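One protein chain omitted, others in place.
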Amino acid sequence: MKQTCLLIKSRKSKTTIRGCKVIVQLFGVFVFLIVGIFSFSIAEANDFESSIKDLGNKSRSKIKLAVKRLGNIGNPAALPALEALKDNHLQISSDGSLIILNESEDQGRYALSGNPVDLSSLTLHKPRINNSVRRVLSMAIGKLKLTSDSPQVRLQAAGQLLKMPSTDLVELVEKTLDREDNDEVRKIFILVLAKEGLKSDDKNRRLKSLNIINEFGNNDFKTDLEALLEKDDTGNFLEGDSEIRDHAAKAISTIENRQFFINQAANLFYGLSLGSILLLAALGLAITFGLMGIINMAHGEMLMLGAYATFLVQNLFREYLPGIFDWYLVIAIPISFIVSAIIGIILERTIIRHLYGRPLETLLATWGISLILIQSVRLLFGAQNVKVANPSYLSGGIEVFHGVVLPYNRIAIIMFVVFVVISIWMLLQKTSLGLQVRAVTQNREMASCMGISTHKIDMYTFGLGSGVAGLGGLALSQIGNVGPELGQLYIVDSFMVVVTGGVGKIAGTVAGALGLGILNKFLEPVAGAVLGKIIVLILIVILIQKRPQGLFAPKGRMMDN
Amino acid sequence: MIRKFIHLHSLREWLFIFTILAIATVLLPLFNILVPEESVLHVPNYMFALMGKYLCYALVALAIDLIWGYTGILSLGHGVFFSAGGYAMGMYLMRSVGKEGVYKSDLPDFMVFLDWKELPWYWYGFDSFIFTLLVILILPALFAFTFGYFAFKSRIKGVYFAIITQAMTFALMLLFFRNETGFGGNNGLTDFKRILGYSLQEPSTKMSLYIITAIILFLSYILSRYVVQSKLGRVLTAIRDAESRVMFSGYNTVHYKLFIWTLSAFLCGIAGALYVPQVGIINPSEMQPSNSIEMAIWVAVGGRGTLSGALVGAGLVNGAKSWFTVAAPDYWLYFLGTLFIVVTLYFPKGFTGIFARFNSKEKSKEST
Partner (left out) sequence: MTGVHIKDDSIDTTHGCILYLEEVTVSFDGFKALNDLNLYIDDGELRCIIGPNGAGKTTMMDVITGKTRPDYGTVFFGQNHDLTKMTEYEISHAGIGRKFQKPTVFLNHTVFENLELALHTQKDVWQSLTQSLTGEQRDIIDEDMETIGLKEQKYLRAGLLSHGQKQWLEIGMLLVQDPRLLLIDEPVAGMTHQETEHTAELLKSLAGKHSIVVVEHEMDFIRSIANRVTVLHEGHVLADGKMEDVQNDPKVIEVYLGS
């Protein structure tokens, strides 16, 4: 800087002096600014801390001020404390420090430092807040979230805002829109503004808003749009401008079209999901009934046993291995298979074996077995449903479209059923055991002549079918209640699936299950759940009349006998 | 014609049958009316409702024996026909409650509760007993005929038939569980007051219903006996044993199966109609698949293809059920389940089979 000064001085001394003065002044300003900013940030930090502290103030108006200040400061570190206050999880200890409790209120940490605190030594009380405080809180939380560094948080806050608009926040959105670099967040910001724009007095702005809604909007906008088309008692439109009305009507139909496709996609997924569940329930039956021709009415109970085996494994993990609790499901897979398979084999050896070739008697005897199994489970575990928890990785889901959430457990079941079907297929087609099973099921005498122990194969096949039912039970435990009557819910459906698909073909069962699942879900919105189910049952009855061998089974000489 | 009926049984058998009928319809009521209450021989009032219920079950068993025992067609959906008769009677009883329901309305209570303003069209006519009677006699049979026509024509048999009848009863149960269907949802129809003007609380009404049930059961038995003893009965058993041979002998087996199936449903519907006023309630749980399967086991326990065995079986199993539900409710399902297994494995001919074996042993002892 001195050199510059000299250079200038060499040219023009007067100006040099003046110039140096300016520089000094500038320097001064610079220093002042630095110091100022520094001191300001200290002040701000103090302000932050004191504001947080003020959240525990006795006066509601002080709390409100503190909340507003925290919102304005824009430090996301305030979020946990604010949210805790809103959810009534913020407590004040006797020394005035604020403590955030967890959900179950048995652990806590300091609001400022975040360090854990031993709750037992403290006496706590709650800050006094009311709805007016809560409103301010929501606002501040919204502000903090909208300006958060994490796009996810911004997205969530923007979504929230879309549902419950508030003018202050909308203004904030307007300001931050240009700086927003995440496309998804931007899109929602634009929609927020568009929704706000509908209320504007400026016609152009309203039309522009309508166009935006037309392009990106979802079902949630329908009420706003329909409001534009409403008539008063005398039959006149409340909205005077016909152009606005036209645009609104157009937007509604676009949204409806879009929603229709989303719904169909959702139905397809839910149908696949239901189909995969039906398939898991019916796969075991496809083996015992489809391949062996045994009418096992206790099949449902094999599902139920698999589910209870999963329940037991879960309890053992919770008791002895809580650290790796999430792994219980993986361990439960072989165990549920084995439990059901062993019980199936015992039944086959002791009872069902004596009834081969007498299908109606088998039906009655296995029904008797199912009653005994149900009652045994009821006496052992109680008549009430037991709770099988999802491992953490199966909780929640992903939202693929607005309002269409695919839960992880259902996605996992779809993948699981693919795995099971492929395993069974490999087992039957690629192993020597599978070859023997197919031989015995196709021509028992011939197989026996060729040295295959048909008794053993019967036992293995039945065990396999029961074991697969056990796996089905494991899957069912992840999506619904587990109770003694679990199997009864699925037995009719399982038979329907196998019969629809065609007896004797695993591929037919797969197609039958997925077909019925999807059909069911597409009928549900039209006819309601119960009527939909009834219609499906009636369709199946008609189908069996038309094609007694099922949809996919080949015709042949065997069919008659 | 009358001679044909007389020839259904030997003189000794007729004597036996009429003795039982006389005991049931004359002696037992007399022991109730004439013998003082403190006496051991007094038949208490509650016995008549209970026995009436058993007789209804026996009629169901008879109906199932015709279709399963004689023709070899196992139905797991007879609960539907039973309920059809039962609901028809229930609707009549509901209508005769009049304005004495909880809500003092002309509509049945459950409709008031659902805030319905008028009677659905399918409730019209049930004010009249004659109409109700016609419905009871026609509806279950007609429904069975339609269902059977399609099923038998498509040659659905054996296990497939059993499964689709089960699906049928399951679907109808779901339908009747809905409030919107208009049959009282899962509560069904209950809180009846009177039948044909007689209070259902009166012991005399209960006794009369019981006697009527006994007589109808007797008549149904004679009718069934006539059917199975005729050539038609032999065709039915032939269908059970070798259906293709029957077809190749020139019989349209569809017609035969349809006849016996419809007759069976007809009897079952009557049983349902007699059951409802005596038990006081009809609800969709009667259509649970498990109920219909239980009906089959009555016949299996008594002995298939004998008619009398079905009657005995219904009595034995339901007697056991009554005892268990009081003495050891937790073990009733064990008993029932074991019964299913043991009977199918070891006593395919049921109780009458054991009895006959015992009898023939006695005879062979006598002869030696």
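Note that the chains are named A and B in the order they appear, and that numbering of residues resets to 1 at the start of each chain.
Here, a residue touches a chain if its C-beta (ideal position, glycine included) is under 8 Å from a C-beta of that chain, and two chains touch if they have at least 3 such contacts.
For clarity, every value in this text was computed on a predicted model and none was experimentally measured.
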{"item": "Touch criterion as defined above, residue of B:Phe259, B:Phe324 or B:Phe347 at the omitted chain", "value": "B:Phe259"}
{"item": "Listed residues B:Pro36, B:Gly197, B:Gly250 or B:Pro329, member touching the removed chain", "value": "B:Gly250"}
{"item": "Touch with the omitted chain, as defined above, among B:Glu13, B:Glu100, B:Asp241 or B:Asp330", "value": "B:Asp241"}
{"item": "Residues of subunit B (touch criterion as defined above) contacting the omitted chain", "value": "153, 227, 230-232, 234-235, 237-238, 241-242, 244-253, 255-256, 259"}
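By our rule, only the chains that are shown with their structure count from here on.
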{"item": "Residue ranges of subunit A touching subunit B (in the complex, touch as defined)", "value": "295, 297, 351, 354-355, 358-365, 367-372, 374-375, 379, 488, 491-492, 495-496, 499, 530-531, 533-534, 537-538, 540-542, 544-546, 548"}
{"item": "In the complex with subunit A, residue positions of subunit B that touch it", "value": "74, 150-151, 153-156, 158-160, 162-164, 166-168, 170-171, 174-175, 177-178, 289-290, 293, 296-297, 300, 330-331, 333-334, 336-341, 343-345, 348"}
